[in-house]
Each structure stands twice: as structure tokens, then as C-alpha cells.
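Removed from the display is one protein chain of the complex; every other protein chain stays in position.
In order of appearance the chains are A, B and C, and numbering begins at 1 in each one.
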Amino acid sequence: MTATTLFGLCGAALVGLGLFGVVVHPQPLRKILAFNLLGGGVFLLFGAIARRGAAAGMGADPVPQAMVITGIVVAFSATALAVALVLRLFEATGGASLNSDPPRTEPAAGPDG
Amino acid sequence: MSALGNFAGGFVTVVAVTAGAFFFLAGTAGLLRFPDPLTRLHALTKADNLGLGLIVLGLLPRATGWLDGLKLIAVWLLAQLVGATVTQIIARVARRDGGTA
Amino acid sequence: MTVGFAFDAGLAVLVLGVAVWTIAARAAFAAVVGFVTFGLLLALVWVRLAAVDVALTEAAIGSGVTGAVLIGAAARLRPTEAASAAERPGAAMRLAAGALSVLVALALAALVLFPPDPAPTLAPQAALHLAALDVGNPVTAVLLAYRAVDTLLEKVVLLLALLGVWSLAPDRFWGGAAVPAVRPDSGGALVFLARVLPPVGIVVGVYILWVGAIAPGGAFQGGAILAAMWILSMMTGLTGAPEIGRLPLRLLLVAGPAAFLLVGLAGFAVADGFLSYPAAIAKSLIIAIEAALTLSIAVILGLLVAGPPSREPRHRDAGHRPAGHGEAGR
Partner (left out) sequence: MAEFLLIAAGFVLAMVALGLARVLRGPTDADRIMAAQLLGSGGIAALLLLASATGVSSAIDVALTLALLAAFAAAAFVRATARPESGDDGRAGGQ
């Protein structure tokens, strides 16, 4: 097994792990974290593909690398937006539940902006 | 560089990097064994300052140009500055919270 | 088994271990710290995969700036953790989610283990025109020449995300500034660092941008470092967050994409079409676009971290934004 395969497998495992976290964690912040892990796994898969495509004197295929760089930046902006949404939810309702009918949080959902 | 210089450089590298790695070992031992956040912080600074500093010192003879050498030193200086600040502000929080979560 | 492979195997195990911790940790704050260390380790992995450009991006954005956002959020959301814990899905649901995740991971692992045999690669094509562009770093060439339209659209995505964050502000704060949490007790040490570090950071950021033409680096990485310095100074209250209604700020935000777009449209006139550069000045154009992009990226990233405005604009009529009267519509 080569190091490239190894990191590719690591990426596959990260995708599974992140997916599990996204589904199972009730807290939105934990979902965001898990989603970022999932993204990291996808990026690693790209990295393994890029490394396999080493040719023409380059250590790795530059096209997947460029895609990953773009992806990291976009993932960050999505994370920042998601975090801002959660914080706004917290400000407005005093909680951070994604549950559509909160079973036993404070029913004081009236006077907010 | 002469063969003698090469040998001397290699010698410096091996000794300094080994010593640096030792301080990372010492720092980890401290983290594992010390009883409270402030003492663990103390252990952490050993890895920060001495470990990284010695490793940079060891790598300097192998730098491939003056710019690389300069960057190595810059990394160490930055790590010193940031490490000193960070440990101080963590220590303040640890003391304020009085060791409780 | 070589030393190199042993190192890589250890690194992979460490990455997975930290990832498991991020998912499994009980407290959200512990999970976030786990995620920050995950980002740091990924930077090492990227170096091992011969993708130093990506390593730089990961170190600056993936770990540094994202970490700042998440740590702040985890501390503020701490009061909600107990309530959310009660919403944990049942055992059957978790089992199903686990099975799905394992299935997906196995399918991806199969792809990794049985890849197409002559590995598909665009490296030779990328190398073909490098000399004509006079750009030594193939990744920069892909980002700003071969697939420049992707990069342009990505800038638009960043702007849209920023608009999304801003739109979360209550109406009366529209056009105002995010209030930096100035904490006198955050200590003289941090303020000292926020004074000393930015000059160094600006030099490094510009260097990373400049060197991106011939070696790993470029607009994203340089911009992220510049943004980080600005954020540090906002965090300590040395500089206030800007009011988002200000025209100069808005111009700065669109400077990068606008420069990109102008050069792209000029391509119709002087070269072969949209976003194609005349060969003689390709390198100068790329560096000019990158410089404008770097500034825009730095400002956008900084504002994304600062969050939505939470203070009324100081000169309400100077804002002259119709959106400022949104409350009247309610």
C-alpha cells in the first residue's frame, strides 16, 4: 500500500465519520463541525487523486489541488454563514434547537425582532 | 562548503534536533503527570521554546539559501512571541476559573 | 516498510483519532478544539501529498480562521447544550445512520483501492502552457488562467455568504457595525500581540501572494493571512469593525471580482474571448488580478468572522440606504 492510498482511505473514513455526525448530533454547531469533517474527507480523496496524477515533473495534478483550494474557501464561507444563523437563532429564541416543535424549551417565543 | 564543514553541520543537526525532540518528550511527560492547568502550562512552554528552538537551530546548517535560513529563524521568533503571549492569557483564564470547568 | 510510510501511517491514525474525538466528545467546546487540531494535522497531510498550496490554505483558513469562528460560537452556545442533549435520536436511528455511514465510507474506500489504472491526470496539459503564461506555479495557473471562471464564481460565492451573514442583522442595525467584544481583562499580553504581530503578518501575507507566481502561495493564502491580522486587531478592540453601509468598504469588497470581470471582458477585445489573456502581458495581468483579489478576500473573510452588524449606524442619513427604513414595511 502506498501513502497515497493510505490518505485516500483516511479520507473515505472521514466522510463516513462526518456523515454519521451530521445525522446523529442534535446540536447545530456539532452538525457544522461534522460537516466540516466530511468536507475534509472529500478534500483528502481529491488529494489522493491529485497525487496519483503526478506527471510532467509535478508532484501532483494541479487541477484537483486548485479545486480543493476553492473548496476550502467555500467551506469556510458556508461555515461562517451557518454559525451566524445558529447564533441568530439563539438570540431570537434563547435556544439552538432545530426541532420544529420543541417539546420542553421555554415557550417564550413572542417578543423578538 | 568543505567536507569538514559538512560533517560539522551534520553533527550540529543531529545533536540539536535530538535535544529538541527530547524537550518535546519532557513537555509531554509534564502534561501527562502535572496535577493542575498552571503546571501543565509550564510543561507546555518547554516544548514550545526549547524544543522548537533547538530543532530550528539544528536545521539551520541544512537551509538551502539565505532566505530559507531567515524564514526558519522567523518561524522560531514568531513561535516565541506567540507562545509567550498565549501561555500568559491561558494562565489568566485558568487562574480566574480556579481550576473548575 | 520505509520510514516515510511509517510516518504517514502514524499521521493518518492521528487524523482519524482527532476526527473521532470531534464527533464523540461530550462538550461542544472540546469538539471544537478537536476540530482545530484536525485542521493543523490536515496541513501536514497536504505537505505529504505534495500539495503545499493546499497545505497553506488549510493552515490559514481551514484551521486558523475557521477555528476563531467556531470557538467563539461554542462558548456562546454553551447554555443550550443541555437542552439539545435531550434531543438525541434513538438507538434505531443511530444504528441506521451508522450503517449508512459505513456503507458510504466503504464505497469510497473501494474507489480508492481500485482506481482506474492509467491514473487520469491533467498535469501534462497544465504544464504545456506554463511557459507561455510565465507562471511557475501550476496551481496558480489553474486558478487564475485555465479555470479562471471557477475562481471568479467562487469570489461571488464569498460575497453572497457575506450578504447572507449581514442579512441576519435586525433591521435597525442595517448599515451599522459588528461590535467587537472588547474585554479589558483579556490582558495586556494579547493587546501587545495584536500590536506586534500584524506588521509581521502583513509582510508574510504579501510575500505569500507574491511568491505564488512561482512557488506555493497565492491570493487565497495571502488574503487569509491578512484577514487573520485584521481579525486579531478587531478581537482585541484595537480597531473597530467597520460600518457595513460605508461606500468605500463596499467598493473594496467588489474590487477583486470587478477587476477579474473587467479583465475577463477585455479578453473579448484583445484576446480570444472571456477571461483569456494576451500572452505578452499574461503574467502581469495575473498578478494584478491576484493583488485585487487578495484585498477583497482579506476584507470578506474578516467581515465574515466579525459577523452581522449589531449596532446602529452612526450617521443614519449618511448611509442613505433604502433598506435602512425596512421597519416601516412591517
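Things worth noting here:
The rule is short, and it goes like this: a contact is a pair of C-beta atoms (placed from the backbone, for glycine too) under 8 Å apart; a residue touches a chain by one contact, two chains touch by 3 or more.
Just so we're clear, the structure is a prediction, and the values are computed from it rather than from any experiment.
Note on the chain not shown: across the whole complex it touches B, C.
Of the options C:Ala19, C:Ala83, C:Ala161 or C:Val204, the residue whose C-beta touches the omitted chain is C:Val204. Take chain C: the residues that touch the chain left off the picture are 3-4, 6-7, 10-11, 14, 17-18, 21, 25, 27, 29-30, 33-34, 36-37, 40-41, 43-44, 47-48, 50, 52, 55-56, 59-60, 63-65, 67-69, 71-72, 74-76, 78-79, 181, 183-187, 190, 193-194, 197, 200-201, 204, 208, 211, 215-217, 221, 225, 228-229, 231-232, 235-236. By the touch definition given at the top, chain B reaches the unshown chain through residues 10, 13-14, 17-18, 20-21, 24-25, 27-28, 31-32, 37, 40-41, 44, 47-48, 51-52, 55-56, 59, 62, 64, 68, 71-72, 74-75, 78-79, 82-83, 85-87, 89-94, 96-97, 99-101.
In the analysis below, only the chains that are shown with their structure count from here on.
Contact topology of the protein chains: linear, an open path with no closing contact. Chain centres computed from CA atoms place A at the largest separation from chain B. Taking the mean of the C-alpha atoms as each chain's centre, chain B and chain C sit 28 Å apart. Averaged C-alpha coordinates give centres for chain A and chain B that are 32 Å from one another. Shown for chain A are the residues that touch two or more other chains, of which there are none. Against chain B, in their complex, chain C makes its touches with residues 185-187, 189-190, 192-193, 196-197, 200. Of all residues in chain B, only 74, 78, 81-82, 84-85, 88-89, 92, 96 touch chain C in the complex they form. Against chain A, in their complex, chain C makes its touches with residues 4-5, 8-9, 12, 15-16, 19-20, 22-23, 28, 31-32, 35, 38-39, 42, 45-46, 48-51, 53-54, 57-58, 61-62, 65-66, 69-70, 73-74, 76-77, 80-81, 83-89, 93-94, 97-98, 100-102, 104-106, 108-109, 111-113, 115, 119-124, 126-127, 138-139, 141-143, 146-147, 150-151, 154, 157-158, 161-162, 164-165, 168, 170-172, 220, 297, 300-301, 304-305, 307-308.
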